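Left out: one protein chain. Kept in place: all the others.
Let's turn to chain A:
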Amino acid sequence: MLDYRLSDELEALRKTVEQFAREVVAPRAAEYDERKEFPYDIVRQMAEMGLFGLPFPEEYGGMGGDYFALCLAIEELARADSSVAITLEAGVSLGAMPVYRFGTEEQRREWLPRLASGEALGAFGLTEPGGGSDAGATATRAVLDGDEWVINGTKSFITNSGTNITRLVTVTAVTGESDGRKEISSIMVPVPTEGFAVAKDYSKVGWHASDTHEITFTDVRVPSANLLGRRGRGYANFLSILDEGRIAIAALATGLAQACVDECVKYAKERHAFGRPIGSNQAIAFKIADMEMKAHMSRLAYYRAAEKMLRGEPFKKEAAIAKLYSSEAAVDNAREATQIHGGYGFMNEFPVARHWRDSKILEIGEGTSEVQRMLIARELGL
């Protein structure tokens, strides 16, 4: 009954993405990281492989796979480079998925084929300068004027919002009040649109080849038909999108945690100190054993959360556990991997240095570790 083997097709997908990550992504990751440049050519090749369409049905231009297939691809990409992995994660699970889950048939037909083909990139703007964890504190406003929404506000740290191929940013905005509570809705903003502006690049610690921008809306007008999902359901809808997204982030974290193990196993055999490989010291070997354990547990946790989600069972707690555990595992593994590489681990030309810089955000984005603990505790009735 219990079976963790991948089907032949999923294994073939995993292997294909692994090969692509090894042959195409890995050799150029350091270069893009150093130049802080969005890797358009690599993203185009990911698009040609259909990675942006993985979880969507073929009728919307998708590959007919599921969310777990997407997670497998994200894990394999993250073994080579977190930046391209988060570009895929944000583009699909935050950019396109809300349209698939909550869009009308017309909205799906208009947007999904372009987003699924990777020709257009989507983004999701929730976080604001004044708050991310407390998403209910949204200050961005949208007012209906005739048959148009007029949007004003600012969103911070929005992944994929400023590339040349960004065509859709869905934002949450206050659209009124009901029973003394803010009514929050999601609205699709096509890019470019007058009044939509992208601020200059952030100076980030990691994810250098991923696109992150602050975006502002100044009297941005979009048709009233761009409302995504029911009016006032914006808050509930994005919470469910974030629940799923956590599984994808857990897959990304698993890939990073595994990459650290793989680099260390190689290095611990090659690098000699005191006349023998450093890996022959138990202090080093045990570190790597612990790292392998954490990568393994991270994978099991996200597989389980995805399984529950795909079965249609409640998966909030499992998703939070997977995201929390794997992001902490990624940070731990990256720290230890840097340690095992000694001075070279602090040099950007070594992948572990990049993994170290790329890991920390995993404990912050799509719900901080504190937020995950809050969710788990809440599920336990605390």
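The rule is simple: contacts are C-beta pairs under 8 Å (C-beta built on N, C-alpha and C of every residue); 3 or more make two chains touch, one makes a residue touch a chain; residues count from 1.
Methods note: contacts and distances are computed from a predicted model.
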From the list "Cell division transport system ATP-binding protein", "NADH-quinone oxidoreductase subunit E", "Electron transfer flavoprotein subunit beta" or "Heme chaperone HemW", give the UniProt name belonging to the chain omitted from this structure.
"Electron transfer flavoprotein subunit beta"
Touch with the omitted chain, as defined above, among A:12, A:137, A:236 or A:347
A:12
Out of A:34, A:58 or A:201, the sole contact with the unshown chain comes from A:58
Using the document's definition of touch, tell me which of A:29, A:43 or A:69 contacts the absent chain.
A:69
Contact with the hidden chain, among A:48, A:145, A:177 or A:219, goes to A:48
Those residues of chain A which, in the complete complex, touch the missing chain:
8-9, 12-13, 16, 19-20, 45, 48-50, 54, 58, 63-65, 69
